[in-house]
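The complex is shown incomplete by one protein chain, all other protein chains being positioned as in the whole.
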Amino acid sequence: MTTHYLVLSALLFAIGGVGVLVRRNAIVVFMCVELMLNACNLAFVTFARQHGNLEGQIIAFFVMIVAAAEVVVGLAIIVTIFRTRRSASVDDANLLKY
Amino acid sequence: METAAEIVQHSGGVIGLSWLTIALPLLGAAILLLGGRRTDRWGHLLGVAMSLASFVVAVIVFFELLGFGADERRRVVELYDFLPGGTLDVKMGLLLDPLSISFVLLITGVGSLIHIYSIGYMAHDPNRRRFFAYLNLFVAAMLLLVLADNYLGLYVGWEGVGLASYLLIGFWQHKPSAAAAAKKAFIVNRVGDMGLALGIFVIFTTFGTIAYGPVLANASQASQGTLTLIGLALLLGACGKSAQLPLQSWLLDAMEGPTPVSALIHAATMVTAGVYLVVRSGPIYIGAPTAALVVTIVGVATLLAGAIIGTAKDDIKKALAGSTMSQIGYMMLAAGLGPVGYAFAIAHLIAHGFFKASMFLGAGSVMHAMNDEVDMRKFGGLAPKMRITWATFGLGYLAIIGFPLLSGYWTKDGIIEATMEHSPILGWLAVIGAGITGFYMSRLFFMTFHGKPRWEKDAHPHESPAVMTWPLILLSIGSVFGGAFLIMGNRFMEFLAPAVGRPKELPHFAPFSVAGVATLAVVAVGVAYAWLKYGRAEVPAVAPRGSFLTVFARRDLYGDAINEALFMRPGQWLTRLAVFFDNRGVDGLVNGLAALIGGTSGRLRRVQTGFVRSYAMSIFLGAALLVGAWFVVGNL
Amino acid sequence: MSTLTAAPITAPTIEYGELAPMLIIFGAAMIGVLVEAFTPRYLRKSIQMPITVLSMVGAFALTVWQGVRGVRSAAAMGAIAVDGPSLFIWGAILLLAIVSVLLINDDDHFVAEAAAVPGSAEEDQALSQGGAHTEIYPLVLFAVGGMMLFPAANDLLIMFVALEVMSLPLYLLCGLARRRRLLSQEAAMKYFLLGAFSSAFFLYGTALLYGFAGSVDLKAIATALSTVGGQDALLFIGAATLGVGLLFKIGAAPFQAWKPDVYQGSPTPITALMASGTLIAAFGALLRVFWVALGDLDAEWTPVLWGVAILTMVVGAVLAITQTDIKRMLAYSSIAHTGFLLTAVVATGKESQNANALSGILFYLLAYGFATVGAFAVVTMVRDPGGEAGHLSRWAGLGKRSPLLAGIFALFLLAFAGIPLTSGFFGKYAVFAAAVAGGAVQLVIVGVVTSAMAAFFYVRVIVLMFFSDPAPEGPTIAVPSMGTAAVVTLSAAATVVLGVFPQPVLDLAHTAAQSLFVR
């Protein structure tokens, strides 16, 4: 059973990764990152049960805290950009290149 | 060959104070540069004083060194531990041995004379103080170059003289040609420096140290391939600094600098640093015959090229610069021969330091008299107007062409004979070079001092002030007697032996060997031909008008044609070839490589699209690759 | 589940003394936040600045004291390793942070009001009223705290949290440039999105390593390496993805793409802080993970890092050549330096070798940090009407207009190039020597070749500054404030001193490295 959970976690992680690559809306890109973090959490919880210690759950708990803080900062940055450019597309922000 | 003597640690005595030779001029430069305009009034005097003081210290050190037994004349003065302990142990120290002290005496001695001369030469320049500051800086750096007991110190000095040379060539920055020349010298030298740095790095990795002592003592234990690599890399550095083929192009342009600079840096001292490097690294070349062979070939090629260039130049300083190249070619050739040649190389270097400096300063004196005119076709018949200059220049001239018993005779013939024994082909080429030397130096001498005056109307030639003529006189003494003093009875060879090793058998000096006679004969031909063309005959180009032209036209044209066909054309052709090679070959290689990298870079930077998603892609693909690589490595 | 049945919790022991440097920084940051809340605007800067600098100086003093005391232990219930390398890295980060803060303190690097749209009337108004975000200071303190925590973390969880503590303030700070705000905001967004993306990889690696070892404690992972069998996939994938997160932070190829953009767009003082502090912290963490947790796995990770190191050096050196913006060029140079540093990381075979490599890396990081802060400080002083004169063509002939400044910049560039008598030489020598001793001769050859390429573009800038004619309407050289002048002077002095008398610092790094990382 553990393996199943892990494969699910890997799958979600990979889907999130692909989402980061193909979506242009910065918010959606960020949601995909959140999906990846969730996939990690699933792995942590699964391993916690596998090993019979609570560390994994603790880590998942901290990841949630971190993610919450990250979301606040990230969305603040995205909103700032949107205010300036009237666009939340990550492709529009490409003044810096080469 | 006998191995060089062990290095002795030294403390106390005047030798312990030998760092003063470097520190004094450096202090002078610092005071003059930092002091600014306040020091304008007495700056030049300070500069001279520092240089002289340095010379005095050097002389005392020299005699103290002589006081030791021959094999104890290698003294290391530790200054400070640059990096004590650890894997990289660099102690900064000074190595006092016959080789370095010879250089020190030459640098400080000739340097002081040129300092003195410059007081007069630069008297009207508003920036004279700065000039002296740079001169002092140069002397300090050059002394560090020859005195350091490790390659790193040498490198620092090497860069220091490069900097001083750059500053001095471009001293008259307001002239675009001077600025361009300075830049050219700087850039060409960087190519050489790359070689030197590479060489030092390989030495580092091979021997784990960069101090001369252990490196040279253990050189024989390294593989021949490594030694060849080191040798060639060092040779590249030497070529850059000493204006040897293929990195010679900057020297002619460097004549844009004030004449004392040309005399000191681009004739007597700095350009000989390459010879010093090769001689100092002798054991490396002994272990790498291929590299040594390349050194000799470079030497011969340069001595011929320099001589041919000398024949084609009307600018007196450029002709002398060509001659410098050529003479350093002789030194390189000798240095490539191994211990047999070292003494001759250094002896010729010292003799050359005297007579070439004397001639350059003489040329400066002429220019001083002729409103800074440098075109020899506008000189002529100056001998009666400037007796002292004429006489000193004449002695220098006789010395360089190898007139019997003058300096060049001893040293150059020594090189030619040693080469003959080593390789007849190179030997005969060197003989031909001597002949051409005879021709172009005579041409130069006759065009300048003899024949009919071809002056511009406003020229009023006059003898230079005493402050300029005295250095000339002193230098010409050196150019007359220096060679005999050094070579007779293998005196110099014995003196240098503790530093560079002793050849298996000492050369016997035979005044009437085949090579000696041949050289004299060839030189005589060259001189005679020059006398016909430029001494006795009217020098063309100061076009004699009207009916005169028809009378002498054919003959003049004939002479010109020969001159052109024999020397100028090949000279130009060679120059062109050299330029072509420079542009397409060396520069081409460098540029090509740069273009390749630049092109790669230009294309590759497009990868940085500015799209954050592309970056994320590289991260994601990179992660997949990393995981994949781990799988492969881990054999999963 | 009632509390009645719950076992009593014994209070944890926290070694406040050993953690004091970090606690001071975090404490000062919180005080800074309170200052923001309770003091009038005009007072804030004059309160924040002393708090920031004093706390950093205090933390530095405490770090030194710890070093003198010779504390080598894992503190706070084994979460934080206060060992030699940690202390050295703390000291380095704090020194560089102090210098950076002096630069940050300069008036006009940061936006007057971040919430105002660029170019709007509000922004003009905020500018004219002299508005300034003093929140910068607590944010910098948080970032520095994170930087200190990151390399000292003794388990992967606290390392992850530290990563975020370090990064979040930097994401914010990146977006706060006063001029060219579009670029700045773009840099913030790119840094944030990519940073979040890479930290997800870090986390996934952590998860798999936890699955492998049953713990995220570095020591436990090391122990599990020798005892657990049959779960290599978890270990390998975990190590690889964890490595992605770490390599991203140090800016190794192919995870380097953010660096040029972020370095260019950020306010230059923040770039200086990132280029020095973050790099050091991230390297410390990388070393700790690879040597403490995965030390016995070196047969597997060495070849992988080989490839990464080569790619990083080549990408950094090659791409830098055609850069036209000075900050971008420095960013690529930073990538190349990352590669040079990685050569020493790679070349660790034996335990005895580790100490040498480690001390080399520590010295290199410090030397590079000072040179880079100094270089960016100079960049802030060369101004166009619209802000810093970033384009290299604007730097032409700077040596004629301001020889001193150009000379100092040339010094930093020479240090980057590793010319003898500058700090860079010994740094480079130390890491390359370590790599040679570790048997990575081929890597060193690549390193030397790319160094030569790198030297080309450094020298190109020097040539441009000294041998080109100044542009007719060239940039102005800002009269440096006390802070900037101090930064430039300090960095130049450090670069020269480390180049001429490196021994004391080398010794210090060596001593710090001798104890290696506590396990």
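Assorted remarks:
Think of it as A, B and C in the order they're written, each chain with its own count starting at 1.
Definition applied: contacts are C-beta pairs under 8 Å (C-beta built on N, C-alpha and C of every residue); 3 or more make two chains touch, one makes a residue touch a chain.
The rule is simple: contacts and distances are computed from a predicted model.
Entry comment: the absent subunit's protein name, as recorded by UniProt, is "NADH-quinone oxidoreductase subunit J", drawn from "Na+/H+ antiporter subunit B", "Peptide/nickel transport system permease protein", "NADH-quinone oxidoreductase subunit J" or "Nucleoside ABC transporter ATP-binding protein". One chain is not displayed; in the complete assembly it touches the shown chains A, B, C. Looking at chain C, the residues touching the absent chain are 1-7, 9-10, 12, 14, 19, 26, 29-30, 33, 36, 76-80, 113-117, 119-122, 125-126, 129, 131, 133, 135, 138-139, 142, 145-146, 149, 157-158, 161-162, 164-165, 168-169, 171-172, 175-176, 208, 230-234, 236-237.
Touch with the hidden chain on the side of chain A covers residues 1-8, 10-19, 21-25, 27-28, 30-32, 34-35, 38, 41-42, 45-46, 48-55, 57-58, 60-62, 64-73, 75-80, 82-86, 88-89, 91. Although one chain is not shown, part of chain B still touches it, namely residues 609, 611, 613-614, 617, 620-621, 623-624, 627-628, 631, 636.
The working rule: only the chains that are shown with their structure count from here on.
Chain B and chain C have CA centres that are 47 Å apart. Centre-to-centre spacing of chain A and chain B amounts to 67 Å, using the average Cα coordinate of each chain.
Between the Cα centres of chain A and chain C there is a gap of 24 Å. Contacts with at least two other chains are made by residues 605, 608, 610, 612, 616 of chain B.
Within chain C, residues 189-190, 193, 197, 260-261 each touch two or more of the remaining chains. Interface residues of chain A, counted against chain B in their complex, comprise 17, 20-22, 24, 29, 90-91, 93-98. The touching residues of chain A, when paired with chain C in their complex, are 6, 9, 13, 16-17, 20, 26, 29-30, 33, 36-37, 39-40, 43-44, 46-47, 50-51, 53, 55-56, 58-59, 62-63, 66, 69-70, 73-74, 76-78, 80-81, 83-85, 90, 93-97. Those residues of chain B whose C-beta lies close enough to touch chain C in the complex are 81-88, 152, 155-156, 183, 186, 190, 194, 201, 205, 594, 597-598, 600-602, 604-605, 607-608, 610, 612, 614-616, 618-619, 621-623, 625-627, 629-631, 633-634, 636.
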